[in-house]
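Only a single protein chain was left out; the remaining protein chains are all shown in position.
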Amino acid sequence: MNLISPIYIVAVSLGIAFFMGLLGNKAQRSSFLILIAALLFNTVVSVQWVYALATGLTDPTQIFTAGFKPPFSINLLMGLNESVITALINIVGVLGAFYMMKALKKNGTGSQVVFLVLFMSLNVVVLSRDLFNIFVFLEVGSIALAGLIILQKGTKAVSAGFKYMLATGIISGILLIGIIFIYRFTGSLNIDSIITNNPMLKQGAFVSAFLIIIAIVLELKSFPANGWGLDVYEASHPGIGAILSAASATATYFVLYKIVEIAGSQLNYYISLIGVVSFVGSNLLALKQENSKRLLGYSSIGQIGLLMIILGFKDILGENTTYVAFGILVSHYLAKAGLFWLSGIVKQKNIKDWAVTRKKPYFLFLMGTFIFALIGFPPFPSFFAKWTLVMDLVNSGNISWVVAILFGSMMEAVYMIRWFGYAIKGENENIESFKIDSYKIIPVGIVAIALYVAGYFVAPHSEVGTAINFIPLYFVAAIFILDFLPVFIKNTIAIIGMALYFYFVYPNLDTLRLIFEAIFMVGGILTLIAGYAYKGKRAGFYPVALLMYAGLTAIIEAQTTLQFFFGWEVMTAGSYFLIIRGKRSMPHGLSYMLFSIGGAYALLTGLGMAHAGQESFSMEILNGISYLPYWAYGLLIVGFLSKTAALGLHIWLPGAHGEAESDVSPMVSAILLKAGVFGIVLTLIGMGAANTQYSELAYALGWLGAITALAGNLMAVFQEDAKRLLAYSSIGQLGYIVLGMAMMTHLGWLGGFSYVINHFLYKAVLFLTIGAVVLRVGTHNMYQMGGLIKRMPLAFIAVMIGIIALSGVPPLSGFAGKWLFYNAILDKGWYFQGAIMFFSGGIAFMYLWRLIHTVFLGQLKDNHRNVKEISIWFLIPIYTLLAGIMVYSMKPQWVLQPLGNMIAKWFPEGQLQWVGETAISQYGHWAGSLVAITIIGSFLIVLIILMLSTRKAHKVKQFDITYSGERPERPETTHIAYNVFEGLYKAMWPATIPLVEAWWNKVTEILHNIADVTRRIYSGNGQVYVAHIVLFIIVSYLVIIGG
Amino acid sequence: MTIYAKLGYTLLGLLIVLNWGFLMGATFRKIGARVAGRYGIPFYQPWLNLLKNISTRTTITHGVMYYIGPVFRLTGGIGLFLFMPMVFTGTVDGPWTNFSFEGDLILILYFQVFGMLGMALGAGQGGHPYSAMGIARGLAQHAAVELPLTLAFISIAIQFDTFSVYKIVAAQQGGIENWVLFTNPFAAATIILAMLGAMGHSPFNLVKAPNEILIGPATEFEGTYLGFMQSAGSILHVMEAVLFMNLVFGGASNWIELIVKTFLIYFWSVFVGMVFPRFKIEQSVTWFFKVPLLLGFLAIIIYSF
Amino acid sequence: MIKNFFIIAILAGLAAIFVTLFWDFGDSETLTPLATHYATNGATEVGAPNLVTSIVVTYRGFDTLGEVTILFLVASIVSFFLKREKVQKEIAPKRETSEIILTAAKLLVPIVMLLGVYVFINGHLTPGGGFQGGAIIATAFVLLLMANPDFEINHKIIATVESVSGIAFVLIGVLGILLAGGFLDNKVLPLGTFGKIFSAGAIPLIYSFVGLKVGSELSNILSNLQGVQKEEM
Partner (left out) sequence: MEIIALITGFALILIGLYGILSKKNIIKIIVGFSLFDTGLHVLIVTVGYIKGGTAPILDSVVGTTNVASKIVDPVPQALVLTAIVIGLGVTALMLAYALKMYQAKKSLDISDFKDMKW
């Protein structure tokens, strides 16, 4: 096929530009249409090349100007990369022009001409193979930008523009020196001929190559010589910001990609070095940034830094380089354009004021899409790119680079998520809403959709991405589209969907996975049933809830580490949105997210190490990691512990679970935490279960578990907020589980698993019930409740059974765990850990008693005299779960025997013997059913006797109690409920100092202070920025060529 | 032996325990009175109390849980008895081993709580503020006592490599020198000290303080309820003593030995109670975290190597 | 003081980098292969005696296009950047321009213009070319402005000249693709006899357009700056 030569991009653009000059300022409207037409033409040209080259219809093509072969004349090269890059640039050109319609029309044809010429020059810069020509058109571009900056009125824009001109002027001067001297030393200006026949023999040649490359690096606004860039981002029209970071940066980056070869591969390492400094530095400094556009500027610079790292590592990444680079590039390109454009619509400088976004809910969706794409969450391209990058870097042993990169991404996540948090939850009463012009919102929508599409198409091209199962995500998308329907319908759809999915999935799961899948799916369905209690639309709830479950099931089904990590991140995102729905849960959502991301990065590195040893991505590689195994397993465990909220990584949990909605708390507590447990189990199995040579790791893990159990329970005792109490109790319970698993013995695991199941059952019951009660009485504080047994007996029974089961008092199921643990610790010899955990068991009684006494017994408050029983929709799941507890208590062997058989696969020694219904361990025996029968029997006998003997008992009034002659009038004074464990507190207060929280606060504070001090180098004075640039050159010269 | 014989023996045993509990209780109240220079009650007072309470006509109720309280408590006592091998006769399914084949030391440990739970629930339903206080204190103290006790139990379990109370008793037969008291002095010492808290006499009876001045649960529950609770109380006292006897003092090979040993064990706690004034909760908690805890650690350390 | 010292230090550092370039510079007796090619084949390939011109207009014509674009850009940026919202009414009293300048202007402007035209028409034969010619033409306007500060250049005409010549330049380039070897190839017209005015293909044409364009652009920029300055007074 014959294609339109890219030279026409230049010819047409310039022709039209000159023609527009003819039109004069009167005819902005028509000229604007012409502008759009021209940009569209460019897009068409580059897109057809993309198509032709991608489908192999043509080979990369050279375009010769003046009819002479290079190096005698300037030539352009249109290869696949070039075509894609130009396509990206031109697309953003069209959308950007559309977005800036008003500004461009207002400033007349002149501005439109500039706009058109800018994009023409960017195209040439990408295509041209002649150094000097690149220089010329870089100049064209930067002058055009300098012109566009001042479309924004005001001094800020003007001074920013001047700084920009000054800086770029110096930089291009340096570039010119480099070019002219490289001509001197190599006798050519054509990149290809320089690369081919000049292997940088002369020192001078190398220096001039260095000057060229460093100049381009500076054009990319490398940290810290980038104050001018930041000012431009802040001051100029948001549309220009988008062009700068999406189009201009992309083009310049590609120039770097082209010319880096002229210095051979000697500079690659240093480019990565500059890149990592840029990435970490600007993301760190952004922590203190409050101006949204400047924040985006920081982030853009960081992203470019990341791209430079990739460029520097292209020898290591090999054929993955393009994939990784484009993955990051495209995500950044679309997301940044989107965010800049959004900032133009929202019109709020301070990121706190972005809370106004909430007044147009679908804006949250857009913003969320962009931010999660930037941080690198699935299903966006950046996720797969980052995954591949880390895998290859670890594989080549560049651990420290991985650490640096992940640290940088972490910082980026901090400020981005915080920003998003402000948008979702911030105060927005006294900010007036914003109006939306369709011509502005359409481009935003397009890039948002493009992100998803890109992700969908990029995924299969990663090494094992093809295997990713998108079906649950389709379902989520469907629910998202149906979000306008009332709760009842959506809930039903969701439940049916999950049930069907479970039905189809469970046959091909082994026992271990089946247990967890059942907890996730069945538990999910039960907790969803409670959702029927809610009225109205409950906008946005179902998509995110299902997103979480999609992630959870993906973790279970994962065949490859990529699938696992994919699911892990999806689950994290979903749960974050779930948690942050709570009224006061903004800070907790943030800390949850940060710990999750930190954990996820630990996982990522661990998985990378696992991959490094064995050149495979199957989940099997977890068994027998060969490359840095201690670190690998350690990182994996830490990653999973961040989800199980082990002591030290737990501070997010109480708030997150405590403030979440009533039916969300059980989801995130009873169900979500098990994901971490599942991960730990996989890791421990990987560590070679019974005959592990990593016993130190397991030992440390065990102690961590024990201490977590103690701390969690102790903190729970002193809570006044019912849901926080349960949340802390979850921390403790997970501590037990971790300890049990860490023992790495049959009994230990049996105990651990029985706890996994138990905790799911009773914590779901308790959270559902308390949540429902809270919905009725409208407070979390227990001391404001009391005597509720009279109003909601069913809830009371549920809680009573729940706490008996939790406390491990026979005959209910909790005792199984305790008994197994006693045997396990004796078997393992971890006596002290055991003692600690049983002590925490004793402490558990205290908060459990509070839960039932303070809430349900004692004196009924006046304002609760006629609250109703908790909603039927909560009672249904609650009593279903109670039935489960009862069955487990009556017939423990039904649960424990299969578990035992499963565990025997990894721990054949020291199993339980089952004689009839009696479990016999090496140390003791326990006949669960018989015990249950005996106790319940005698209980009934006594009860009946008592009932008979007190048939004629007459009911007395609430205050009819012997009270030293007085008759109390007010329930508040007669219901001792506040700070009841004062005595214990006096004895144990040192153990309750929130050291961990203090430590984390200190860390954040230090980071922020560093950021605040460092960023003062951006003094705002143009001369200082020039000085930065020159210094940057000198320093890199010293580093690279070494004085 | 047949299940019926088993049941018969068990019921008989329960009867003995109940009455011995009453007698012992009365005796110690008498001792207490004499120490304080009063005349004190006749030894048959508890039986009178029981009769009176059961035969009172007027009874009240504060609601369902109000029943459950005493029931839980009594069940707790009976259950504890059921799972405890009382008298060592050389065979596991001997006449006085009750239903100990159903569970071991751990079952007993956790079942103790059953009674407390009942007390807590019932008192709570009673709606009296002080009962809440009493229970809160009780739980706190219980937790503090549990820690050293648990350590001691674990140590004994390590020593005999079993959790079965019966086996532990069996291992201590054949001479006083085999008693844990001598074979595992640290564990024994720990238990002997921690036991004071478990028995709940002065100085560790702040739990009962609210109903010392005559209000709180003891007066909320009258009539049959109180009767049940008193019976439960006396059973529990005996069983506590029996537990420690079995674990530390070589168990009992016949009822006489059991009665003598339990009496002495019980006497020890009462004796201390006579001498020492009452602790505040924070005091008692910290006290248990000092000496007994230390001993408990030693008891384990010597076995963990 | 410290600031100055710091600056000196920085410059010293930069100088150090230049030194390495300086040492390796050496001095060259022979042309680079690239230049040699131009020198030997320039005459036959392009047919312009002035090799610089043949490089500027043909071999590296693409650069020249960019170059022209830059001037064009600056002109249009300045025009909408310094757009005069409303000229203040009160105009400060101005000193009369001296007789000498007035007469000189009257006398010289046409000649200067002529010189400019000559320079860019002969760009392919003699030193000089479109840019130089254009610059000379612009100086004529400077002279006019100095003589008569109130002198208003007719923007309409200038803009037209500017655009038309620009479009023409591009069109010739495109013709190059259609009729000859590639974009901006000068062989759209016959090379003619070496050294004559009408030779070297399209070069004289292109250079004339460039000259007009540059001239008009420069004067455009000048008038804009000067216009703003008038407000300032």
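Think of it as A, B and C in the order they're written, each chain with its own count starting at 1.
Heads up, the rule we're going with is that a contact is a pair of C-beta atoms (placed from the backbone, for glycine too) under 8 Å apart; a residue touches a chain by one contact, two chains touch by 3 or more.
All values derive from a computational prediction rather than experimental measurement.
In the full complex, the chain left out of view touches A, C.
Note on the undisplayed chain: of the listed residues A:H611, A:R776 or A:R1015, the one touching it is A:R1015.
Of the candidate positions C:D27, C:E99 or C:D150, contact with the unshown chain belongs to C:D27. Along chain C, the points of touch with the absent chain fall at residues 3-4, 7-8, 10-11, 14-15, 18, 22, 25, 27-32, 34-36, 38-40, 42-43, 49-52, 55-56, 59-60, 63-64, 66-67, 70-71, 73-74, 77-78, 81-82, 126-127, 129, 131, 194, 214, 221, 224-225, 228-229, 232. Along chain A, the points of touch with the absent chain fall at residues 132, 136, 139, 143, 146-147, 150, 155-156, 158-163, 165-166, 169-170, 173, 176-177, 180-181, 183-184, 189, 230-231, 234-235, 288-289, 294, 1015-1016, 1018-1023, 1026-1027, 1030.
Here, only the chains that are shown with their structure count from here on.
Chain pair with the larger contact count among A-B and A-C is A-B, by C-beta pairs in contact.
Once the centre of each chain is set as its mean CA position, chain B and chain C turn out to be 108 Å apart. Here the spacing of chain A and chain C, counted between their Cα centres, is 55 Å. Shown for chain A are the residues in touch with two or more other chains, of which there are none. Those residues of chain C that touch chain A in the shared complex are 6-7, 10-11, 13-14, 16-17, 20-21, 23-25, 32-35, 37-38, 45, 58-63, 65-67, 69-70, 72-74, 76-77, 79-81, 83, 156, 159-160, 162-164, 166-167, 170-171, 173-174, 176-177, 180-187.
Residue ranges of chain B in contact with chain A, taken from their complex: 54, 57-65, 67-68, 70-72, 74-75, 78-79, 82-83, 99, 101-107, 110-111, 113-114, 116-117, 120-121, 124-130, 132-133, 135-137, 139-140, 142-144, 146-147, 150-151, 154-155, 157-158, 161-164, 213, 215, 219-220, 223-225, 228, 280-282, 285-286, 289, 296-297, 300, 303-304. On chain A, the positions that touch chain B within their shared complex are 787, 789-790, 793, 800, 804, 807-810, 815, 818-819, 822-823, 825-826, 829, 831-832, 834-835, 838-839, 841-843, 845-846, 849, 852-853, 857-859, 918, 922-927, 930-931, 934-935, 938-939, 942-943, 946-947, 949-950, 952-956, 958-964, 968, 973-977, 980-981, 983-984, 986-988.
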